[in-house]
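Here it is, the structure, as structure tokens.
Our next item is chain A:
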Amino acid sequence: MELRVIDKSEAELRIEVAGEDHTFMNVLKGALLEADDVAAATYDVNPEQSGGQTEPILTVKTESGDPLDALEDAADAITEKTTALSDAVRAA
Partner candidate 1 sequence: MSEADFDVQYIERDDRSARVLIRGLSPAFANGIRRAMIADVPTFSIDTVRFVENSSVMFDEMLGLRLGLVPLTTPIDDFEIGDEVTLALDVAGPGTAYSGDLVSSEPLVEPADKNVPLIELKEGQRVELEADAVLDTGKEHAKHQGGVSVGYRHLQRVTVEGDLGEFDEEETRILRGVIETEDGEIVPTEAFDHDLSERYPGKEVSVEDVPGAFVFHVETDGSVDVEELIVRAIGTIEERADELRTTIAV
Partner candidate 2 sequence: MSYRCSRCKRDVTLDEYGGVRCPYCGHRVLLKERGGDVKEVSVE
């Protein structure tokens, strides 16, 4: 996973997440959207109809706070979920 920031302002972040596909990006987007201070989150794996570019680009807008922090919180939230789910599967 390689991150390349394309655009960053106080409340908006556009970042390329190289090496990922829908599997993780959609989970990440879902986790971002569940956060309270995230106003909008989306990703595009085929920006500009792929002029050679196929790495997913994630866009995050926040209502308050740094979008990078929101991203970090989303990663935490995913880990929390995966840990709980793994335990639940093993226990079943």
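By definition in this document, contacts are C-beta pairs under 8 Å (C-beta built on N, C-alpha and C of every residue); 3 or more make two chains touch, one makes a residue touch a chain; residues count from 1.
With respect to how the candidates were assembled, all candidates are chains of the complex that A comes from, given by their letters.
Bear in mind the structure is a predicted one, so any value in this text is a computation, not a measurement.
Novice: Looking at the complex, which candidate is in contact with chain A: 1 or 2?
Specialist: The answer is candidate 1.
Novice: Which chain A residues qualify as touching candidate 1 in the complex?
Specialist: Residues in contact with candidate 1: 1-3, 17, 20-24, 26-31, 34-35, 68, 71-72, 75-86, 88-92.
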